[in-house]
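So the structure is just underneath, and the comments pick up after that.
Note that one protein chain of the assembly has been removed; the remaining protein chains are unaltered in position.
Chains here go by letter, A and B, matching the order in which they are written, and residues are numbered from 1 within each.
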Amino acid sequence: MSKTIELAQHLEKLHINNMYKSDFYWTWDKTDEELDAIFSVADALRDLRERNKSTRIFDSGLGISIFRDNSTRTRFSFASACNLLGLAVQDLDEKKSQIAHGETVRETANMVSFMADVIGIRDDMFIGEGHKYQKTFMDAVKEGYRDGILEQQPTLVNLQCDVDHPTQCMADMLHIIHHFGGVENLKGKKIAMTWAYSPSYGKPLSVPQGVIGLMTRFGMDVVLAHPEGYGVMPEIETIAQKNAQATGGSYRKVSTMEEAFDGADIVYPKSWAPFAAMEERTKLYQAGDQAGINALEQRLLAQNAQHKDWTCSEAMMRRTRNGSALYLHCLPADITGLSCPEGEVDNSVFDRYLVPLYKQASYKPYIIAAMIMMSKVKDPVGALMSMDSGSKRKIF
Amino acid sequence: MSKTIELAQHLEKLHINNMYKSDFYWTWDKTDEELDAIFSVADALRDLRERNKSTRIFDSGLGISIFRDNSTRTRFSFASACNLLGLAVQDLDEKKSQIAHGETVRETANMVSFMADVIGIRDDMFIGEGHKYQKTFMDAVKEGYRDGILEQQPTLVNLQCDVDHPTQCMADMLHIIHHFGGVENLKGKKIAMTWAYSPSYGKPLSVPQGVIGLMTRFGMDVVLAHPEGYGVMPEIETIAQKNAQATGGSYRKVSTMEEAFDGADIVYPKSWAPFAAMEERTKLYQAGDQAGINALEQRLLAQNAQHKDWTCSEAMMRRTRNGSALYLHCLPADITGLSCPEGEVDNSVFDRYLVPLYKQASYKPYIIAAMIMMSKVKDPVGALMSMDSGSKRKIF
Partner (left out) sequence: MSKTIELAQHLEKLHINNMYKSDFYWTWDKTDEELDAIFSVADALRDLRERNKSTRIFDSGLGISIFRDNSTRTRFSFASACNLLGLAVQDLDEKKSQIAHGETVRETANMVSFMADVIGIRDDMFIGEGHKYQKTFMDAVKEGYRDGILEQQPTLVNLQCDVDHPTQCMADMLHIIHHFGGVENLKGKKIAMTWAYSPSYGKPLSVPQGVIGLMTRFGMDVVLAHPEGYGVMPEIETIAQKNAQATGGSYRKVSTMEEAFDGADIVYPKSWAPFAAMEERTKLYQAGDQAGINALEQRLLAQNAQHKDWTCSEAMMRRTRNGSALYLHCLPADITGLSCPEGEVDNSVFDRYLVPLYKQASYKPYIIAAMIMMSKVKDPVGALMSMDSGSKRKIF
């Protein structure tokens, strides 16, 4: 029996009917079984791909991508996922469009969705704005379908917002699951999500938030660490607390990187901006206060510079379990001595973990494809079984 | 019997053999039966799409798009239409190309058409230039096919030129036909194509021209209204006159928006630039006279500003039949109090018509797909019948 058939049989036992036609905003909107389904389908699609089986669920169709910030990994992951399922990608490049003319989100949403099967949006630049944009967009699309404008209702894959980065964190999690040989081996494992110094400014909070919101659901000991003033959104911390209580894991905050790393099985050191400062920045942008923005940037860079000791050095890594915790990063990283004089991680540490880091990233296209498939296919079990005995992807 | 089969049977009665391998420049090049065929195929493709039938006429192939001006709606409509029929889109982005090096249109046309099934061109910026570019391009492609350079002859869909905007106006017309329950109900309906104030400068004339050139063919009472000095191309007015005489409709010009709106069943208030000024601008550009262009822009903006009362206000709408004419716009609109202080339409009017406006736009991908299909498929009746009983678009 193939791995895909095994996974399909597992899928059959899960309560996942609500996923059909649903959007994927945040992992905490989804039940444990729904996340399990995403992981299972991602693994099955990878197995089918490796065995040269066609995984098309569409004969034709469109995935619309909207990147309101530059992107390589996520852009290519979305394109790969769409192609894997038989969709072409049409990118909404706001520079080539007429959107600047004061067009509303509702109008844009309808205009680009006429034949869209799925919408992927990345909008992570402003706290309080990214999720709102996605929600407004998808509400417009729902109305458009109801009103007979769209002949079908496309579904959303959140490719990163100001709150969560579910395709990243789900890929990270699938990497962890495989690294430790199964979700059943994660109970009690310590994972350190820590801030790290970077010479740049204003990196999104969606990764640390996504990580504490997701990783607390697997019985792990999740530790968040950051310098004073770099807090994340309080409501996500509440979610992390609840998750931990419900699944027998734990969530706690510590005030030093050392404490977080001590005995950790997994470390995820990464720069992000202080939540409160990002709120302030959003208001300054809305007010068009460029002088205020510049002053804020200088203040934040100065604040950052006080915490250059928050770095994933060799010494720091030695504190982890057997000195060999699994090192994670969403990439690209700021690497001391390679991409900057002082950064998030020592070059020697980063270099030692290159292969697992690239593997971590390699799950993202499959996670996105699984999210799309679960939202578009009513009978995913039957679909996987058909694919397993179906035609070749590379025909000759 | 499905709607598609009914439409295919209707199609069978039309004289449409000349459409195979033909280009679509202007609606007035086409016979009434040919336009009827486009509408019928557009409706059939939408019916098939809604019933999850594959509408691919290509196993592989390319649609080439050339947008010489920014575009969202038309870009996405062309991409959707191509995808619907099984074509991938390759966009000629002149910024990424080497075309600026003094390459001729003939050379570019051949270089991008090696495996092109269809070419979509939008070139509406300069009066006297847009159509010329399309014609030169397609003549080169025809020669290329004749000379054995291209192994097939791609066909053109005019995505907007300086003269006509046939994909827009045909979509508008299909919307009207459906709104009034069939083309047989349009006789005697009054449609007001009117100028409206916008704070911007130099909007194309192709929509008003396309509208009077097309809508006069359905027995309607077509009225054009604009302030003095905002005339459209005289030859298009001649076409409108002839159309009206041939089909039992009428075409006339009035000098106020009020007169146009009085008792109208349909209103299409929209800004455009004066034809004569656009001719002047083309000459200034060709002479490289930037000071002259700036002076012209200032003069035209001042001229515009004298006509702020040409706006689709609530009061203006009350003049229409039962105060509830069908409001049309090609989008994006300049909306008073939303996208600008004073514009083409009151926010409350625009907002009340959002659903019909988006529906109007939703016909464009199907109109484009129908244009492509009629130019590429020798037996469209047989193709529709095959699709009707054919395979699924979404396979699972």
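Heads up, the rule we're going with is that a contact is a pair of C-beta atoms (placed from the backbone, for glycine too) under 8 Å apart; a residue touches a chain by one contact, two chains touch by 3 or more.
No experiment lies behind these values; they were computed from the predicted model shown.
Only one residue in the set B:103, B:139, B:228 or B:309 touches the chain that does not appear here, and it is B:103. Seen from chain B, the chain kept out of the figure touches residues 56-62, 86, 88, 90, 92, 96-99, 101-104, 106-108, 110-112, 114-115, 117, 144, 147-152, 376-380, 382-383, 386.
Seen from chain A, the chain kept out of the figure touches residues 46, 49-50, 54-56, 67, 70-73, 75-77, 79-80, 83-84, 86, 88-89, 331-332, 334-335, 338-340, 354-355, 358-359, 361-362, 364-365, 391-396.
Criterion: only the chains that are shown with their structure count from here on.
Bringing chain A onto chain B by least-squares fit of CA atoms involves turning it by 120°, to the nearest 5.
Centre-to-centre separation of chain A and chain B, using mean CA positions: 41 Å.
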